[in-house]
Structure formats: structure tokens, C-alpha cells
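Left out: one protein chain. Kept in place: all the others.
Lettered A and B in written order, each chain numbered from 1.
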Amino acid sequence: MPLFGNEDVKAAVADRTPDGSTEPRRSSMSAFLDSDIFHSFLRSKVTVAAALGTAILFLLALLAPWISPHDPFDLASLSIMDARVPPVWMEYADPRFILGTDDQGRDLLSGIFYGMRISLIVGFCSVIAAAVLGISLGLVAGYMGGRVDAVIMRIADIQLTFPAILIALLVDGAARGIFGGIDREVFSFWILIFSLALSFWVQYARTVRGSTMVEKNKEYVQAARVIGIPSVIIMVRHILPNVTGPVLVIATINLALAIVTEATLSFLGVGMPPTQPSLGTLISIGNDFLYSGEWWIAIFPGVALAMLVLNVNLLGDWLRDALNPKLR
Amino acid sequence: MKKFNLGLASAILAAGLSTSAAQAETLKFAFQGALNQLDPYSLNETFTLSALGNVYEGLTRRNENLEIEPSLAESWEVVEPNRWRFHLRKGVKFHNGNDFTAEDVAFSVERLHGEGSDLAKRVGAEVKVEIVDDHTVDFVLPGPNPILHYEWDTWYIMDKEWTEANNAVAITSASDTTPNHAALNANGTGPFKLVSHEPGVKTVYEKYDGWWDEAKHNLDGVEFTPISSDATRVAALLSGELDMVYPIPVQDVKRVNDNAGTKAMTGPELRTIFLGMDQMRDELLYSDVKGKNPFKDVRVRKAFYQAIDIEGIKRKIMRDLSTPSAIMISPFLFSKSGDFERLPYDPDAAKALLAEAGYGDGFSVGMDCPNDRYVNDEAICQAVASMLARIGVKVDLNAQPKAKYFAKVLASAGYDTSFYLLGWTPGSFDSWNILDNLIQCRDETGKGGAFNLGGYCSAEVDALADKILVENDPDKRDALIAEAYTLSNNDVAHIPLHQQGLAWGVAEGVELAQRADNQFHFRFVTKN
Partner (left out) sequence: MFGFAIRRLLQAMIVMLVVALLAFTLFRFVGDPVNQMVGIETSIEEREALRERLGLNDPIPVQFFRFVTDAARFDFGTSYQFRQPVSDLFAKRIPATLELSFMSALFALVVGIPMGIYAGLNRESALSKLFLSVSLVGISLPTFFIGILLIFLFSVTLQWLPSFGRGEVVEVGSWWTTGFLTISGLKALVLPSITLGLYQMTLIMRLIRAEMLEVIRTDYIKFARARGLPDRIVHFRHALKNTMVPVITITGLQLGSIIAFATITETVFQWPGMGLMFLQAVQNVDIPIMAAYLLLTAFLFVAINFIVDILYFVIDPRLRIGRA
């Protein structure tokens, strides 16, 4: 999956021209509460539907342990003889398994709830990690300028040459080499977070750096500096609030991208292990059964993944348009 | 690939036409792996040897049923217990027109023993070669060996003159800075000539008109493409783009059969899939049991064995394309295999055994498993994990690509595993290979049974193996082998699972022989 989000590219363009598209934005937390935004939110039926859809899916994922008919992680409850049972409306179905079972006899509906939960946990953790890393580096680069800026932005360049997929392959291999026998289930999770965070931070850094460069020359920042307020406080208290809007947009779109990238990595064999499957792992397992007529093993998780990502993306879209002062 | 003449636009059209005309007698096939290089001595791997076996030939060959037949040697006899005489076929020519003589055989032995050879064991290091005349060669052995020539069907004879002229006497090694001629070109005596070879992309063969044997195939040429993705490979067959693909996933057998114009060929393979347990270390590397090794207790090993529902694996994972096995070798390769029976699947008995051994509450163990080496390897490991969960054993499964898997579990990494799944085909099609590699005692560095990853050790079995090696009487030999298997089975040295099945996809109108060693030879193919 390509690594550039829309925002990233714009930021890449913007940070080369001092006053490009990252012109000062209004403090976005207040913008959020602006009646205009609520208005635009309610006006767009699609957005309301997307928000509703996202909420439902998040809820299903959150409540997975309580609402799932089976516990797909409890290996002792699986029976190989239940493998590849079709959904209930088909022949040879078993009423215990509404959407059928996978090749190990795991209930697909439960698998999807749990898989969604894992996909979302991976997505959120990696987005948070990337945002924290990217914002800090972006602030520092933009605020300090000069050599520090050059070093950080060159590191960003290096990072761009290592897309998430390559990073994951490399980190996975390296970690195995270094740590050897770590609990595989925990291990894969951290590799994913690390690789995704490492490949997404640049977008935040570039955006934040651009805004910071603009903000730091403003009089209030200069004044704060003159009266001796420490740089860290200036950055966090005065500059950071100005960038939360774009960061939120990037984060939303990144969440979607992270979920899709995790699925791709599962296809390449470095995603979540099959004993603890994410939606992507379920799809790549199901892929092997697409031609043999057992389509449900791949298609249902695929639909779940598409719905999840689609809803999140729609929200991100709306957020981007709503927070863009030029469109108002 | 055609040369493009910029001056003649019509050449494009002509190229298009000529290829479509030629396609009629060309067999197009795909395999999951690539044919990386063509040096017949640098990689001991089934597919490489199989693909090269169409171009090169050995002194012997194996027919559809894997029986040994004369090939470049017309006949052979054991003139003294330690001296074998091979009478070479006369009038055989290499693809470049050179004559095949005893010199070439002697040269091939020498090259086989060169540095970097991966097949040196095909002819023991102490074996001396004596040229009697142009078409007679003697092999002088240090001691009797009834199975000397069992693996010679994949020891290919090279042309001395060609190899020397092209500076390819040294075996292709990965540290070479210039490519070795023999890695990119081939000059054998076989039924097909190599036309072009682009590693990992495409290899083209053409019929060799000067072949010594009468051709039973009707092909003019063969085109090989590696396709690693299972789904893409099956799609290429279903869509009619290819005449043959192998392997096809077991779950797609039905689809390929139902599809108009394609059929699936299935049959038993010689490879035995089994589980192994670390019985050597005093404490397992990957387990919550500290200070002792539960696998040292035969009751624990037996409990693991009885917890496995082999019929379930056969039906649901292998889709009946496997033969559950009680011993470590295929029934096709050992006459007395019918005397053995698997321990029954009995989770309750397994639980009782665990409790008896003091693990009533179960324990956890890490399991290593490849995910791209054997048929449904990872799915089998997962199923084993959930079956063991039912007797209270928590398996932490580490399934990884074969490169990483082998790098972890083999001797080179110090046998870094506690519980693993492995498959083995004895290269000689004989039980001694199993005893030698998988069952014999070993030390920490791998001296002895180098692939006995779990380090099972029994002096009695080892003594039997030594006797088996030099026993010339087939009946006595088989009795000794049976005794060795009985002893190691009583100890649950390994948990044999099954012989996996072969599944090849073939387009209608194509007839071929599916050999149980998973080698694909074009000389058995007819296409209408």
C-alpha cells in the first residue's frame, strides 16, 4: 500500500514553500465546536451514516468478548471436524455458526468481531505512536530550525525510502534474530505497531513543522520567548493547539491506512499470527479457499474490513473539508 | 523472446503468428518455486534436480513407478563385493554433439566431489573410479553397499570436454564474482535441450532429436514459468493459459476437476510429515516447565501422540489427500510397513498419561512450524495446537517461512526448538537414510543424526542401523529395519503424522506420469 496520504503530499509540497497551503489555521478545537461544523455534519447524510457506522463497528469490536457466540482464541473449544462449515442459509450449514467457520473450525462471526478488535487496536496504537513521534519531531524541527531541522527532515527522507511493508519485513527479521524465542502473539503485535508508527510519523512531522515555522514568527510567540518562557512550554502550549486540526485529519486517514497496511502485511506473512487473527489475517487465510467454493472465509472478513475502513475514511474526508478554512 | 527489428513493422505480426503456431506442441507449465541455476551439483533439491533431469541424465533413471532402469549405463553387475561394473550405452551424444564415454563418468565423479558440491554423498568420498575401456567403468568401494546406485538417477553425467572448455570445472559457488557457465547453460544427453533460461522468469526447452531412447512424448518444446502465489497458479490453469501447474492446493482439487478443460491428478507422495520433541536438553527452551524436560518422559510423548486426531487432519485439512502413517517412511518404500499401527486417538488416555507423568494441569510449550514448505503445514500445526489444548497443553505456535524456520531449528542454529513439524523424503528411497538422518543419536553440534532435531537417542537402534547398512540379504535387512522402527516407535521418538498427497493440475488432452517423488519429467508427457 502506498504510503502517502493526501495530507502528507500537501504537506510535502507546503513545507517547501514558506507560505504554501499551510497558512495559519484557526484554532481547531474551537473550530470543532463552531456551529458551522455541526451544521455541515448534520447536513451531510453520508457523514452521519458514516459516523453511525463507525460507532456501531467500534462498539462491536469493543464488546466482542461479550457478544461473540464463541471465543475464537480458546483453542480447546475448536474442533477440526467443524472446519469449513458454510453460512446458515446454505446447504450443510450448522446453526451454531451463522456466517460459517474457517479452515480450523473457528466461528467466522466471532472471528470477525475479535479480528476487528485486533485490527482497531493495532490501528489506534500505531496512529498514536506515529502521532506522538511525528508531532514531537515536527515541533522541534520547526521551532529550532537550522541544523536540527535539517537532520530531522533528512531522517524523514530516509524513512520515506523505507515503506511500512519493507520496515515490517526488516524489523520482523531483525527482532527474530535478536530476541529469538519471544511469545509470538505479543511479538507480532509490537512489530506491527513499531513498523506502522515508523512509516507514518513523517506526515505528522511535516505538517506540524510547517505550521510551527509559521507560528514561531508571530508576535505572541516572540513575546513569550522574550519573557523567558521555556521553549518546551511555548511549543506545547502555544503552537501545538494550532495544529490539532490537521493532525486529527491525518490521524483519521492514517487509522484507515494502518488497518489496510496491516492486512497487506498479513498477506506477506508478518501480520498478526493466525492464532490471534486480525481482519487482514482472516482475509489472507480465506484467500486460499476462494477458488474452492468456500468463499465465505475470505469475503465476510473482507466486507467487514472494507466497511470499517470506508466509514473511517468518510469521517476523515468530512473532517478535512470541515476544517479547511478555504472551503468556508 | 524475439529480436525486434525496428525496420520491419511486420516482424511484430510475424512474431505473433509464429508463436501462436508453435504453441500447439509446446507444453506450458508452472511450479510454485523457481529454477534458480542450472549447475547439476550445486543444489540438492527436488525441483531443481527434476527440471535438470530433462536435460541431463544419470547412469540410471527411475520410471513412472520409481523403479530403477538403465539409462546411460546399459547394465551393471557386482563383480566383487566391493567392485561394481557399469557397462555404458554406446552411441550416445551430448546436445553439443560430443560423444558420451567413460571419461565423462570419471570426470563427473571428480566434479561431484569438488568444493561446493551439494550432492557429494551421491558417490561416497572413498569410492574409486577405474576406467576399464571407453564404455566400461568400475566403482571400487571401501565396503559392501547394496544401495550404492539408489540415488544415481539424480547424479547427472556432464560432458568433460564442454565443462573444461567453458571453464566450469569448479562447481558454481555463491561467492564467485563471475557467473559460472554451467549455472546458466546446460549440455546433457537427455530428451530435451535448453533453449533459454532466465532465472525466476522463464525457462524454455526444445526436443532433442538425437536422443538415444525412443521418445514416448510428442512435445516439440516446453516452457516453464515459476508462479509462487497459489491462487495465481490455479487461476492460470483454470483460465487455460497453462497446460499443467503443480502443486495445486488440496482445497482446489475439486474446483480444478469441476472446471471444464482441466483435471486434478492426485496421488501419494513419499514424504512423511511428523512431529518431533526435544528430548535432549535438561530444560526445554520454550516452556513454562522449569528445571526439567517433560519430553524426557515417554508418557508425555505418548500423551501428545494420542491427543492428535489424525483422521480429522486427514479429512478436514488434507481433504483425504493424505495417508496417516505409523512409521517414519512411506509404505511404498518399506515392505513391512503394514505390520505397524498408529497409537489410537484417545484424548482421555492422553490426559491420564499426562497426569501420571505429573502434568495433570498441563504445561505450555513453544512449537516451530514452517508455513510454506509442506502441504498445509501451518494449518496442521494450528490443528495440533488446538488438539493439544484439549488435554491442557498450551502451544505457542511460531509458524514462519521456510528460510527462517530452517535457520532456527537446524544444526546451524544449535537446534533452537522444543517442538516442531518436519517432513522427510529419504533420497535413496530406503529406510537406512531415515535411521541415519532422523533417528540416530547426535551430539550438540549435529554429529550423527544431523536432522534428529529432538535428539532422540537409543544405542540399540543405532547398533541395528549399522547392521542394516552392510546387510546384503533383502529379507534379513527388512527384518532388521522393522526391529529398529519397533524400538523407536515404543520410545515415541517422533510422532509420525502422514504421507502427504501430491496434487497436480493438468489441462485436458495432456497425459503425463505423476511420480511419487514429486519429480516431473517431460518424457512421460503427451499433448493433443
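Everything below uses one rule, namely that a contact is a pair of C-beta atoms (placed from the backbone, for glycine too) under 8 Å apart; a residue touches a chain by one contact, two chains touch by 3 or more.
All values derive from a computational prediction rather than experimental measurement.
For the options B:Glu198, B:Asp258 or B:Asp339, the residue in contact with the chain missing from this view is B:Glu198.
Of the listed residues A:Pro163, A:Pro241 or A:Gly293, the one in contact with the hidden chain in the full complex is A:Pro163.
In the complete complex, the residue from B:Asp346, B:Asp372 or B:Glu511 that touches the missing chain is B:Asp372. Among B:Ser75, B:Asn96 or B:Ser239, the one in contact with the hidden chain is B:Ser239. In the complete complex, the residue from A:Ser79, A:Ser136, A:Ser231 or A:Thr264 that touches the missing chain is A:Thr264. Interface with the hidden chain, as seen from chain A, comprises residues 1-4, 6, 9-10, 12-13, 16-18, 46, 150, 154, 157-158, 160-163, 165-166, 169-171, 173-174, 176-178, 256-257, 260, 263-264, 267-268, 280, 283-284, 287, 290-291, 298, 302, 305-306, 309-310, 313-314, 317, 320-321, 324, 326-327. On the side of chain B, the interface with the absent chain consists of residues 1-4, 6, 12, 15-16, 19, 30, 34, 36-37, 39, 42-45, 115-116, 118-119, 121, 172-180, 183-184, 198-202, 225-229, 231-233, 235-236, 238-241, 372, 401-404, 406-407, 410-413, 427, 437, 445-447, 450-451, using the contact rule stated above.
Here, only the chains that are shown with their structure count from here on.
Note on chain placement: the centre of chain A and the centre of chain B lie 44 Å apart, centres being C-alpha means.
On the chain A side of its complex with chain B, the touching residues are 74-76, 78-81, 83-84, 103-105, 173, 176, 180-181, 183-185, 269, 273-275, 287-294. Those residues of chain B that touch chain A in the shared complex are 230-231, 234-235, 238, 249, 251-252, 254-255, 285-286, 309, 312-313, 315-317, 366, 371-372, 378-379, 382-383, 385-387, 389-390, 394-401, 404, 408, 416.
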